[in-house]
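Here the complex is missing one protein chain, while the rest keep their positions.
The block that comes next holds subunit A.
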Amino acid sequence: MGLLSILIFLPLVATLLILVLPTSAKATYKYIALGFTFLQFGLSLYLYGNFEASLGGIQQLEAYQFVEQLSWIRMDLGAIGKLEIDYLVGVDGISLPLIVLSTLVMLMGVGASWNIDKSPKGYFALLMILNTAVMGIFSALDFFLFYVFYEVMLLPLYFLIGIWGGERREYAAIKFFIYTLLGSVLMLLIIVGLYFSVINPVTGAHTFNMLHMMNPANYVDGSFFAYIANYHDVFGIPARLIGFIVLFFAFAIKVPIVPLHTWLPDAHVEAPTPVSIILAGILLKIGGYGIIRVCYSIFPDIAATTNWWLALIGVVSILYGALNALAQKDLKRMIAYSSVSHMGFVLLGIASLTAEGLAGAMFQMVSHGFLSAALFFLVGVLYDRVHDRYIYNFRGLASLMPKYTAYVAIAFFASLGLPGFSAFIGEAFVIIGAFNAESMTTGVPRWMAIGGSIGILLSAAYFLWTLQRMFFGQTRLQGGQVWKEALTDLNTREQVILFPALALALLLGIMPSLVFSNLNASVLQLIDLIKPYL
């Protein structure tokens, strides 16, 4: 068992441990969860430290690192051919930063769950299953394995939102589930189609191996998704375009893009704080990761022709999300919409098809990961104390909670893209990439870069305005004296969780090479893969 497998299945051990321990030992559950996630975090840092940055990955298995390959399912299906499914995991510059991010956010999530007292056994068991699924998604290189982890992720989330959520939790949970499941069952059809079109050159069997799917030479001529000699179409749309659109649709729901984003505010508002943290910090990244790993790598030809539309969707998401955030009166909803806006940058960066843009998109994902986690945690702090997060119900919190205000101010400034913080690097690179795209003739016009910049401006507006409305001025609270007493400043546990995230935002803002150096080779590799089709 390699390091990566240990990373994936450690939380499952924690789940079993939690399930086996009697309820009388329920105080230990959170320590078990914390211990295991901490171990994972250490492990992922070790992987990051030992990562050979010069290897690209993407479509070359030999350039992946920490690879493990076991044959899993072999079935002879007669006329359909042999079914070949591997347990194949490995990391490259695209997945590793996200794995490190996930372990960090997971750690924050467990820290934020410290005061959960409604059936902690189920809660931590589900959280750890979710953890396994997330690690699996980021390291799976076999499409079947990927899909299994992808679906397994949904179930714990449904219950985490549905049982521990807020008032309208049932609605939010099922809405979230249906959106994602709809995307993924259609994705399943495309996976089946790809499976029929691709042959493992070594064994001659059809395969679910994603890396084989990325190599045009492995496609059977005349098959449904074949590169050349492909006459298949569905309702007049070429087969490969359909495949790309459906896969994009599945991941775009996760990102989320406008107009498929409507599950996000509901899920966030109803979810308990730790789940919000994980949702924003990790799960949205799965969408971006999927677009890079699956849509762009397996359908580079379509990626090259559709990127104008994808960039447009990105810009629309940036602006629509920002405008919506501006209009929100619920603090958590506002941050949820800011996520939509910030994830739009990821899409714009990916669609720009330039090295700067793609690297920026990756960087933005990492940066948004822990910044949004910090933001949702900060909302949770307020909500824990007074069970209210309506922006207009608070005023002048700065004098009441000075430490809290300082953290909020830093988190807001970092998120709105103040130079010196990580979000600035991500967004700046995306905009540089989008701006350069016209001279690189990748098909993304300059005005889209300008649209992105307006998004930054708007994000400054809604963050600063919120800061001003809630924290400055005369202290005036909806709940009066009761609230005033309840609103105590941050305690040590909360600071321990928040400090690393914000410190990291500053560190990466000053030394972006910490991330860039490891993902650069992969980004260039991906560009090389797509370039011939431009």
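Here are some notes:
Definition applied: a residue touches a chain if its C-beta (ideal position, glycine included) is under 8 Å from a C-beta of that chain, and two chains touch if they have at least 3 such contacts; residues count from 1.
Please note the rule applied: contacts and distances are computed from a predicted model.
Missing chain, UniProt name from the options "Circularly permuted type 2 ATP-grasp protein", "3-isopropylmalate dehydratase large subunit", "Pyruvate dehydrogenase E1 component alpha subunit" or "NADH-quinone oxidoreductase subunit N": "NADH-quinone oxidoreductase subunit N". Contact with the undisplayed chain is limited, among A:V67, A:I116, A:I163 or A:L418, to A:I163.
Of A:A25, A:L70 or A:V185, it is A:V185 that touches the chain left out of the display.
Along subunit A, the points of touch with the absent chain fall at residues 73-80, 83, 119, 122, 147-148, 151-152, 154-155, 158-159, 162-163, 169-170, 173-174, 177-178, 181-182, 185-186, 188-189, 192-193, 195-196, 223-224, 232, 234.
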